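A single structure is presented below for examination.
Missing here: one protein chain of the complex. Every other protein chain is in place.
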Amino acid sequence: MARIVYKEIGGGVGFFGLFALLALFILTGLASAWYMEHHGHIVTGMTNQIVWGTPHVFAVFLIVTASGVLNIASVGSVFGRTPYKPMARLSGLLAIAFLIGGLAVLVLDLGRPERLIVAMTTYNFKSIFAWNIILYTGFIVVVAAYLFVQMERTMNGYIGALGWFAFIWRLVLTTGTGSIFGWLVARQAYDAAVMAPLFIAMSLSFGLSAFLLVILTAYGFSGRPLGDQILNRLGRLLGIFVAVVLYFTALQHLTNLYASEHAGVERFFLLEGGVYTQLFWIVQVFLGGLVPLALLYAPQIGATRKRITLASALVIIGGLAQIYVIIIGGQAYPLILFPGMEVQSSFFDGVVGVYSPSLPEIGLGGGGVALALAIGVLGMKVLRILPESLDDALIDPHHAPVQAAKT
Amino acid sequence: MRAWHSHIPVVAMLLVSALFCLLQGADAAVSAETVKTSRVFVPAPPKGKGDKCVADTDYMRRYHMTMLDHQRDDTVHEGLRTKQFSLKECIACHAVKGPDAQPLTIKSLKHFCRGCHDYAAVKIDCFECHASRPEPGKKAGLPANHDEKALSTLAGYLGDKRQ
Partner (left out) sequence: MTMARASANQKPDKAYPDRRDMLRGLAAGIGLTIAPGVTLYALGGAAEAKAPGDRVTSKVRWGMLIDVNECADGCTECVTACSKENGWADTGNPRTDAQWIRKVTVSDPKTGATQSLPMMCQHCAEPPCVDVCPTGASFKRADGIVLVDKHICIGCRYCMLACPYGARSFIHEPLEDQKPHAPRGKGTVESCTLCVHRVDEDRAPACVEACPAEDGGAMLFGDLNDPASEISKRIAKYATRQIRDDLGTDPGVRYQNL
């Protein structure tokens, strides 16, 4: 394999334009957080019934994506797939960037964000949330170390060991994120062990989609060569991940359907849940699952790049819908205070929760995405992250360039 | 000649007090009162009820936050309800009455806690949750007993030998 040269991306008008745009979104996010903090959560769509809203959808999405985006590096150093190795640095950088973006949203949505220090100094070790605080901050440290040994030639010998460590850490991390919901016994929509593997599958799928969109944009922007071989390879992998997400989603609902105790919540999600049912079938399953599968496995549909770009974008949209349905739909379905009975009260017992995202919530969530991307862009600008070329011949000389020329 | 930056605090304070005067028309008199004759801006906290506080003024100035912090955990987690270092008692004893004969809240510059805290620019979080005045219409509590033993126990806890 030819020597890979990593080089900072340039700083043309496009770069600064993009950066200014992201900065604008970040400022909007900060302004939203300040507004929510100043007036209290009354200015959001969140209530005493729907206690987690749009910020949490973005935060969980970014955190899940962060752990998944690291998978590219893991495939290279843990599973020894040489063609993935040149992308390991970018994978590590984006993992840190997305995690910081997600954490920022999560933290700025707190009722008392200024007490973050409390969350870092007083722990309840029985809480999976507290464990996640350690897992998230640890993830940043572990991945930063992993990135460092990749970039420091004298330390290259540690790549394998740290790669393994980071891989295990990210699996534990996503298990922890899924368990935030999986371990809640009170709610019908949660309380399921399948949440952990489902979240891991989601992370692989969303992370790879995000990675694909980033390299397509970065190489397009910087005019560096990006071969179709590598895209096709990643595309096929994405197809597998999308299928695995569909599999675990089916498992999640089929398990519930079998138990008559959960018939109510399944009827809600699959049939009568209004916006949640629509998001589930149309956006999550069809647009975010079946359409990408078709795009990724039917080369006759169109040019490689277009298919992969569209599939990745759809997976991300479907992923946001999926997390929206899990988090907000899961809370909208009322608590079962008395199984088999109908309840009614001034506190909306027995009633499907009403929620509509408010502007500050969307602003905060969007700010988190922009922060993640800005860290990624800045990282590529100042560090030697992005290979000068990901041309087919350079990545995998065993593949004949003839094949690549076809598309 | 004094270094130029030594004037910053004074200028800042004047600016801040000017700002307060602008923002709080009704309470403007207080800022004027505290500045009064002295060239140096010094807060003048109003006197509490009874003849003395639960500890010496010097001690209170330095350690009131530690006393409150220590007692708060004992009260919330272990149900300790002694009055000596209770925030509720501090508020009851140091309540300042407004023109309507009702105790003033932390919104007023005349509130006992505000004078010094504004002066020292130390933001207090207490009144985000705690009432900053005794319940209007209710008789304020009497000063708590001055339990010397409890005080010295606390001093020991704080590692302070001055008691």
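First chain written, first letter: the chains are A and B, and each begins at residue 1.
Keep this in mind: a contact is a pair of C-beta atoms (placed from the backbone, for glycine too) under 8 Å apart; a residue touches a chain by one contact, two chains touch by 3 or more.
Since the structure is predicted, the reported quantities are computational estimates derived from the model, not experimental observations.
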Among A:26, A:87, A:104 or A:133, the residue in touch with the chain that has been omitted: A:133
Touching residue (missing chain; options A:123, A:148 or A:247): A:123
Contact set of subunit A toward the excluded chain (per top definition): 37, 39-42, 46-49, 51-52, 110-113, 115-116, 118-119, 122-124, 126-130, 133, 180, 183-187, 331, 335-349, 354
Subunit B, residues in touch with the chain not shown (by the definition above): 72-74, 76-83, 88, 91-92, 105, 107, 127-136
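Everything below uses one rule, namely that only the chains that are shown with their structure count from here on.
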Whole-Å separation of chain centres (CA-atom averages), subunit A against subunit B: 48
